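Every protein chain but one is kept in place in this view of the complex.
All chains are identified by letter, namely A and B, in their written order; residue positions are counted from 1 within each chain.
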Amino acid sequence: MPTFEYAPAPESRSIVDIQPSYGLYIGGEMVEPIDGTRFKTVNPATEEVLSEVVAAGPQDVDRAVDAARSAYDGTWSRLSGRDRGKYLYRLARLVQERSRELAVLESIDNGKPIRESRDVDVPLVAAHFFYYAGWADKLDYAGFGPDPRALGVAAQVIPWNFPLLMLAWKIAPALACGNTVVLKPAETTPLTALAFADICQQADLPPGVVNILTGAGDTGRALVEHPGVDKVAFTGSTEVGRQIARSVAGTRKKVTLELGGKAANVVFDDAPLDQAIEGIVNGIFFNQGHVCCAGSRLLVQESVADELLAGLKRRLTTLRLGDPLDKNTDIGAINSAEQLAKIRLLSEVGETEGAERWSPPCELPGRGFWFPPTVFTGVSQSHRIAREEIFGPVLSVLTFRTPAEAVEKANNTPYGLSAGVWTEKGSRILWMAQRLRAGVVWANTFNRFDPTSPFGGYKESGYGREGGRHGLEGYLDV
Amino acid sequence: MSERNGRLEVRKTYKLYIGGAFHRSESGRTYEIRSADGARFLANAALASRKDARDAVVAARKAFSGWSAATAYNRGQVLYRVAEMLEGRRSQFVDEVGAGEGLGRADAEAAVDAAIDRWVWYAGWSDKIHQVHGSSNPVAGPYFDFSVPEPTGVVALVAPPASSLLGLVSVMAPVVVTGNAAVVVASESAPLPAITLAEVLATSDLPGGVVNLLTGHPAEIAPWLASHMDVNAIDLSGIDDPELAAELETAAAENLKRVVRPPAGNATEPDWAADPGLERLLAFLETKTVWHPVGI
Partner (left out) sequence: MTVTVPPGLADVTASNDTLRRFLHGLPGVDQVGVEARAATLATRSIKTTAKAFALDLAIRMVDLTTLEGQDTPGKVRALCAKGLRPDPTDPSCPAVAAICLYGDLVPTAVEALEGSGVHIAAVATAFPSGRAPLDVKLADTKAAVAAGADEIDMVIDRGAFLAGRYLDVYDEIVATKQASGDAHLKVILETGELATYDNVRRASWLAMLAGGDFIKTSTGKVSPTATLPVTLVMLEAVRDFRDQTGRQVGVKAAGGIRAAKDAVRYLVVVNEVAGDDWLSPDWFRFGASSLLNDLLMQRQKLTTGHYAGPDYFTLD
């Protein structure tokens, strides 16, 4: 029988214009660092150097926080909600207008497939700005009392897995509520944040309302610990979240944290099987598994486990791994050498622990950071690969017998970000949803996000919610 | 609207807007629109008949299912686009509002700017009203119980007589943002901004039939809308005759339409520039409550 080979279908890079070097975006301008130094950012799919960006130093952080404070006192806090909303609408529109450029840039800097950045990330970015634009002049109706006030200057530190989307999740509600921000994108993914700085300029956003400081852990720490900051918002690892929680102790800073997860994706024997398989694939292999709410533990009812696994393995053989800029790529590059090392390490641990490892046949490109989709079966709760967040395309499969057992196993983790439930029975969906200790429950679907839908964790997955009416609370003095 | 700089203008024809297209009245009638001081002839506006009203209701009903099924995000996007188009036509609106209401330039600009901003305000409600007006209800039993707002259907509106753009926008936007379809009777004496608004709607991705605009005599048309059995709600804001308003409300009772009465007090219009609150959004929403057991 003939095989249908998909020819390369590359998205053109010519739409992006990456400068050889970037400064910091402070007070409405791109400025040279005072005490920061420069470092390189690479394309994880090819290891080519893309640009040089600044690791902001403590004086740069001071400057940025001052700029944000001046903008808050002098301009932003004096604007009506209506006018804040109009600025946010401009930002939303500009993101839409430049969506192709942003999507390509995101894929180049992050390693995620262009199909995802084009069809998921960037549209959600625009939608977040639109949604919160509409709240800016309606805060009286948000359920927090009449005329709720902003907090002031927000320090925001975001991860590398959804760079521009995480930026939108932070900046949109903060500005809508009347705060000004200093945002630090992740060390390995600064470029779309810097493009966003350009968008702020195109929108004529008053200087200092948004400030972008590139850098790594030190910059983040300096920013979060800065005394001139009223609010800290962080998305990243639980370990760093813990450090932040300690550092704000005894201060008046409000903090929200969105941390790690080890979500259980629970499949019952009456699940719509083909769609459940899609949901499992989506849950752990979408975005190369670099998702805090990834369905990294498959809890399948024992009576249907064999059938489900056979279908899952067959489905995995059609996943396409490769060049993120190829429109047909499903699985892109791992974001960094460091992350790849962690994934490899934990996968070796999985084998050592006695779980059975399987991957579909997969050709990995020569250069760049790559890991094939991997499934571990015969996993127990006590295995490290069932407890620790791998943050890669690695699925651990466990079984259960009854709904109660499924709940128990799903909840038996210090994390509590998300969970999935697959069954045709509505009452069971609701029963499970009630009992799962997770901030987001997906039923018969997975990894669905919307600006109107609050997202956030229980337990060590953090506190506070982003999205929806609830997402305003973290940026208001209520 | 005479010659400027020695150049003869191309004058505009003002038609009805039904089902996404511009029609003259099926009756062939028009009536004269003059500037507020009566000094200048501005245009002949179509004089809508009961048949035009009937056709408008059919168009609205047809458009309702698609518009109400669109995502809230999509409706918000469409309405925001309308605002962009309004902004682009700002000076045309300023001319028409000024001439029709007898306002000086500064006041006309303020009214138009307020109308555009009002439209933007309502556009932002499309995906938030559910969060403010919906709920999950903690019933005393093993049930998941939730209430959601849904658009009521086809809404007839009589626009305010004096505030020809801001007042118009203030009654129209809250109806459509939540998914209803509208049949609007414009201000009798100052209908031109309404027709220009219809042109804006026609170029804004708003599906045909979601808003239908009739110009003419509200006293002639409104009774046909008030008694129409396929209209779900009627907004009588533009009826400044209390007796007529009462008659219309009585006629509306036949199929239990939801009725928004004209503002209380004298015939002077309310301050359309004030914060509208949620009243007009909620007036055209039904609440649906759903129960579902919770169990294994």
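We take it that a contact is a pair of C-beta atoms (placed from the backbone, for glycine too) under 8 Å apart; a residue touches a chain by one contact, two chains touch by 3 or more.
Predicted model, so just to flag it, every value in this text is computed and none were measured.
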| item | value |
| --- | --- |
| Interface partners of the hidden chain - shown chains only, full complex considered | A |
| Contact with the hidden chain (one of A:E97, A:E239, A:D270 or A:E338) | A:D270 |
| Of A:S12, A:T318 or A:S382, the residue in touch with the unshown chain | A:T318 |
| Those residues of chain A which, in the complete complex, touch the missing chain | 1-9, 115, 119, 270-275, 278-279, 318, 327-328, 424, 444-445 |
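Methods note: only the chains that are shown with their structure count from here on.
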| item | value |
| --- | --- |
| Residue ranges of chain B touching chain A (in the complex, touch as defined) | 72-73, 76-77, 80, 117, 120-121, 123-128, 131-132, 144, 278, 292-296 |
| In the complex, chain A residues that touch chain B | 82, 85-86, 89, 127, 130-131, 133-135, 137-138, 141-143, 403-404, 426-428, 430-431, 434, 451-452, 468-469 |
